[in-house]
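All protein chains of the complex are present and in place, except for one that has been dropped.
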Amino acid sequence: MIRTGVFGASGFAGFELIKLLERHPKTVIVFAASETHAGKTLSDVYPCNQKIKLVAPDQVPLDAVDIAFLCTPNGVSAPLAKRVLAAGAKCVDFSADLRLHDATVYDEWYGVHPAPEMLTQAVYGLTEVYRAQIAKTWLVANPGCYTTCALLALYPAAKAGLISREPVIIDAKSGVSGAGVKPTETTHFVSVHDNLSTYKIGHQHRHVPEIEQELAEFAGRPLRIVFTPHLLPVSRGILATLYITTPPELTISDLHARYETCYQHEPFVDVLPLGQGATLAYTVGSNRCAISIHSAGVPGEFILVATLDNLIKGAAGQAVQNMNVMFGLGETSGLA
Amino acid sequence: MIRTGVFGASGFAGFELIKLLERHPKTVIVFAASETHAGKTLSDVYPCNQKIKLVAPDQVPLDAVDIAFLCTPNGVSAPLAKRVLAAGAKCVDFSADLRLHDATVYDEWYGVHPAPEMLTQAVYGLTEVYRAQIAKTWLVANPGCYTTCALLALYPAAKAGLISREPVIIDAKSGVSGAGVKPTETTHFVSVHDNLSTYKIGHQHRHVPEIEQELAEFAGRPLRIVFTPHLLPVSRGILATLYITTPPELTISDLHARYETCYQHEPFVDVLPLGQGATLAYTVGSNRCAISIHSAGVPGEFILVATLDNLIKGAAGQAVQNMNVMFGLGETSGLA
Amino acid sequence: MIRTGVFGASGFAGFELIKLLERHPKTVIVFAASETHAGKTLSDVYPCNQKIKLVAPDQVPLDAVDIAFLCTPNGVSAPLAKRVLAAGAKCVDFSADLRLHDATVYDEWYGVHPAPEMLTQAVYGLTEVYRAQIAKTWLVANPGCYTTCALLALYPAAKAGLISREPVIIDAKSGVSGAGVKPTETTHFVSVHDNLSTYKIGHQHRHVPEIEQELAEFAGRPLRIVFTPHLLPVSRGILATLYITTPPELTISDLHARYETCYQHEPFVDVLPLGQGATLAYTVGSNRCAISIHSAGVPGEFILVATLDNLIKGAAGQAVQNMNVMFGLGETSGLA
Partner (left out) sequence: MIRTGVFGASGFAGFELIKLLERHPKTVIVFAASETHAGKTLSDVYPCNQKIKLVAPDQVPLDAVDIAFLCTPNGVSAPLAKRVLAAGAKCVDFSADLRLHDATVYDEWYGVHPAPEMLTQAVYGLTEVYRAQIAKTWLVANPGCYTTCALLALYPAAKAGLISREPVIIDAKSGVSGAGVKPTETTHFVSVHDNLSTYKIGHQHRHVPEIEQELAEFAGRPLRIVFTPHLLPVSRGILATLYITTPPELTISDLHARYETCYQHEPFVDVLPLGQGATLAYTVGSNRCAISIHSAGVPGEFILVATLDNLIKGAAGQAVQNMNVMFGLGETSGLA
């Protein structure tokens, strides 16, 4: 059994991870740490019968785990990751601290990086793309939720050099759990319910540099994006509608076939049949990402629709998937 | 034109009141005060095009208004009401400060009363019951939202001495705006959405003493209640399901006829035909209260269902209705 | 491996059952039948990647299964259950066809029973109460969703003879999936969203005779109920608020202790600590039933709050739990 520890267990992603690890046939939870709720159980924080005791992060038995998951904020994670590695455990980090390869980009979007020397150590944990590296690393930077959705949607086209116009338009919609557990005016029920709103629109959201970094990797050249996040009146799920321009001779059947081929062996990515559209309901509650491909009615103009559960494939599920890869378990173990 | 001023204009009830007063053909808004948002406009606080400037509560021109509405917290309202009356204006208070006749009851439920001498001055603003007194007073204690719903449902039966068993069971369900604008764990979208929960169950909610005070008035003797508030995943509206026992010979037709007679001239209380059930949707967005009457399948056991919009008939709408009565305007003016 | 077959697989409960059986470590699905959608897959009916082929109910290989689940309508189930038993398989029926012991009661509420001779054969599948009989039977009548919730809430009190006043009041609230997959005016999004409504109020809902039958079993004497179903703007979950009168000397601690004792070995029934309230969110997505106990503020008057997921503990989950018992598997197998 893999011995696991979870930091930040009382946040939405941490709680989701605890639930996944509990059901996982090959893992045992050694500790669940929470800065805010140390001393309580998860059933004190959420309506559930989960009785795991939350401990203070500085009192966890790091030497008793094989892997630690950091569901901790930006800035907190990087130093914590150091501690975990030093204690001889593997590490999957949910924050943005280790996602960007370039410290100056981090500084621009997040402020001064707490431990820039870590940036080169981490593997970017988009499992479908970096599986081989993930299998060998001790340190994974779990991708952002929007990022995972956008990147899985664009990967086959970008990789094949089919994206011929910038900026690539990503019109993304997310449920409220993406905003975190902290009560704010933005997350007040009355603010969200019966509403739809945009935020950090254009080129402002912190997932922008992460998406552009990876798109550049895929395409072999920089690809600028426009990113328009919307806040949906649902608790979970992301749906991204992406508009791409390709060489005009590319037919929708060709494009669809490329996507199917690219993801044919992927257990968690479903390229839907032509004519069907990806929906939130298809993926919420699972570790799946669904992608559908649509003609925009003009040669070379296509619409991609991609969905996932932001707390599972966009966070805790992908983290478990990465752990499975890191420890040589079946990749779907605990996730099917 | 009646010159009006609103304190606490940036809360949910205050904002609703501003909207009602703006559409009212016989009123003009002289000031809108907000402790928290002074200096801003309402369009800075809520998504709307309402450009009224919010002023600090201690800088309002009290002598320039005919009536002030206090959408202010318990403890703040009573002293403020004094100030308003002293300035020569009439006053409708939304807090609990002036609703209870007995200061010791107030102290028990709310802590020490800030101005107990005011308690005898105010008229309880349940318009349908106390219209005559409201017409003559300068000071109205606007009833609570749950209270209005429960009391309008029970008034005809209690008044006629038909309630033969205690406690009267009031199973009440409210939308989230009843919890106020302040973001808390309770009002976080993810806590409320797809959920239903109870709170302050039994005999604990602060509307209990207010309901029991008035029931005693109606019935001429104390009537104990059980009160079970539930938090609904909607923004607005209260539905109360009440279970009463009457003398067994009372038929549902008799009971229904009494309700119809009691409310036949009321512009805002609809006793639904037998066989129809009151729903949130019937009343939300209006100043109406809908009441339906149902047999429990046993002689002398009946179910009453009552609904209203907690921010309108349960707060701002009833306040305007009271103002209409206080100034001799048509009672439906600005509310139809 | 237990070989299973599902009739009515394309309804809400059937689809939920398919998902549970797929994850169950000890079962294999041999067929999934659907009258309406034969020839399609479940992914044609619901947004999901479930590729099981739906077959016509009269073309299923009954002799190839160890157990068949009937997620079929009242009137269809009883004859089908006969067919299943004749083919040598065990059977769990989701309809009302086999729940009532008395054919005349069935006739009164549902119309003429299609196979009254079956009524004596079936065991009522409230697992926590009838576990021993379920272990020995070939035919289980899976209880209704409201029924399961109400009965688990009342069982310890009724069994102990603590319910001293009739009617027992059951104020129940259900999500829309309880109304079934068929589109009607009642289930139109615009009718339900932002609304709360009652239906079949008093003593009219078809779960009434089922609840009263079992209450009489528990208490050893008839116990009349009042039953008020409400339609909640959520997809899943039932919360019932029950009002009971007990002998006045019974303290809440005594009552709570009895409930804890009664359910102490039950894997799926959680009696919450005093002071905590059962919520939909606690149980939705699981096979759990949560029960909380509250004082009504008067000696001998108590409020019980019980919740469950209507499609799991109220339908498919309880069916799997019953199957586990029937085949001597661990009772939580596939459900934890």
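For reference, chains read A, B and C in written order, and residue numbers begin at 1 within each chain.
Definition applied: contacts are C-beta pairs under 8 Å (C-beta built on N, C-alpha and C of every residue); 3 or more make two chains touch, one makes a residue touch a chain.
Please read these numbers as outputs of a predicted model, since none were measured by experiment.
Engineer: Based on the whole complex, identify which of A:L17, A:V234, A:L255 or A:C289 touches the chain you can't see.
Structural biologist: Of these options, the touching residue for the absent chain is A:V234.
Engineer: Which of these touches the unseen chain: B:L126, B:A281, B:I312 or B:V325?
Structural biologist: From the options B:L126, B:A281, B:I312 or B:V325, the contact with the absent chain belongs to B:A281.
Engineer: Name, in rising order, the residues on chain B that touch the hidden chain in the full complex.
Structural biologist: Within chain B, the residues that touch the unshown chain are 23, 46-49, 194, 270, 279, 281-282, 285, 288, 290, 336.
Engineer: In the complete complex, which positions of chain C touch the hidden chain?
Structural biologist: Touching the missing chain: residues 12, 47, 176-177, 181, 183-185, 187-195, 197, 233-235.
Engineer: For the chain that got dropped from the picture, name the residues of chain A it touches.
Structural biologist: 166-167, 169, 171, 173, 191, 194-199, 201-204, 224, 226, 228, 230, 232-237, 239, 241, 243, 277-281, 284, 294-298, 301, 303, 305, 307
Methods note: only the chains that are shown with their structure count from here on.
Engineer: Compare the CA centroid of chain B with every other chain's and tell me the farthest one.
Structural biologist: Centre of mass proxy via C-alpha means gives A as farthest from chain B.
Engineer: Compute per-chain Cα centres, compare each with the mean of all protein Cα atoms, and return the closest chain.
Structural biologist: Checking distances from each chain centre to the full centroid gives C.
Engineer: Select, from all pairs of chains, the pair with the highest number of C-beta pairs in contact.
Structural biologist: Top-ranked chain pair by contacting C-beta pairs: B-C.
Engineer: Report the inter-chain centroid distance for chain A and chain C in whole angstrom, where each centroid is the mean of the CA atoms.
Structural biologist: The computed centroid separation for chain A versus chain C comes out at 37 Å.
Engineer: Note the residues in chain B that touch 2 or more other chains, in rising order.
Structural biologist: Touching at least two other chains: 191, 194-195, 197, 233-235.
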